[in-house]
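With one protein chain removed, the remaining protein chains of the complex are shown where they sit.
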Amino acid sequence: MNGYSHDRDAILKRLSRIEGQVRGIARMVEDDQYCIDVLTQVSAATKALQAVALGLLDEHLTHCVRDAAAEGGPVAEKKIAEASAAIARLVRS
Amino acid sequence: MNGYSHDRDAILKRLSRIEGQVRGIARMVEDDQYCIDVLTQVSAATKALQAVALGLLDEHLTHCVRDAAAEGGPVAEKKIAEASAAIARLVRS
Amino acid sequence: MNGYSHDRDAILKRLSRIEGQVRGIARMVEDDQYCIDVLTQVSAATKALQAVALGLLDEHLTHCVRDAAAEGGPVAEKKIAEASAAIARLVRS
Partner (left out) sequence: MNGYSHDRDAILKRLSRIEGQVRGIARMVEDDQYCIDVLTQVSAATKALQAVALGLLDEHLTHCVRDAAAEGGPVAEKKIAEASAAIARLVRS
């Protein structure tokens, strides 16, 4: 079971809203709407994706990393290195 | 006509790919796939959205802002202030 | 003359404040202060640097890019391509 499992419905609802946002941006481009208005929506969708990522990460730390750390040993080490790498990807994206 | 108009098909293709990425992430969550793998895909979709934004912004500067600046006066001023605000939103998102 | 020239004193004041922030972070590390408190200051200094960048960019668009666009031709093109590249570096940093 994953860290986010008990939160799955909320995450899926957010993702479906983001999918709708991206489809809405495509519609704006098809309708030749003003660049700046399109950009505003792209920034909003980007922020929404980041919020999903931060939520997933929090659940991952709270459950998976915490359990692995409680267990200790190389599993703990691996989980933490993996989380650090995911955080770095997120900060740089 | 907008700055991105002659580039519309490429932008729409990118957006449709991002929509697919977001749908794929939802599927990963439904299938209870590993948090870190989900996060990797969220980072990738975020980067793809940023690339769309940078493309739109470049077209906007190359066409709309340039034309407005050539015209001069308050229109030029307004367009540049607007572009600056959009860049700030992008950098902060 | 550069776009930011008439704003130079304000920019220098901000940069000197950021330099002080970075020095303060080093002092916190020397004093072995708590990681999270150090991180909070690093985030603040990063945001302050971004604000300087957005200010410089706005001045650059308002003056250099606008003047070049008014002039037109390859100079305008070059300035805008250059500004776009700088924006991309900023968004990705």
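In order of appearance the chains are A, B and C, and numbering begins at 1 in each one.
Here is the rule we use: contacts are C-beta pairs under 8 Å (C-beta built on N, C-alpha and C of every residue); 3 or more make two chains touch, one makes a residue touch a chain.
These numbers were taken from a predicted model, which means no experiment stands behind them.
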The complex has one chain that is not drawn here; which of the drawn chains does it touch?
A, C
In chain A, positions touching the absent partner
50, 53-54, 57-58, 61-62, 65-67, 69-70, 72, 76-77, 80-81, 83-84, 87-88, 90-92
In terms of residues, what is the contact footprint of the unshown chain on chain C?
1-5, 8, 11-12, 15-16, 18-19, 22-23, 25-26, 29-30, 32-36, 38-40, 42-47, 49-50, 52-53, 56-57, 59-60, 64, 82-83, 86, 89-90, 93
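One rule holds in what follows: only the chains that are shown with their structure count from here on.
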Examine which chains touch each other and state the graph shape they make (line, ring, star, complete, other).
line
Is the contact between copies chain A and chain B built from the same residues on both sides or from different ones, judged by whether over half of the numbers are shared?
same
Chain of greatest Cα-centre distance to chain C
A
Work out per-chain C-alpha centres and flag the one nearest the whole-protein C-alpha centre.
B
Which integer distance in Å separates the CA centroid of chain B from that of chain C?
22
For chain A and chain C, what's the span in angstrom between their mean Cα positions?
28
What is the distance in Å between the mean C-alpha positions of chain A and chain B?
18
Of all the residues in chain C, which ones touch at least 2 other chains?
92
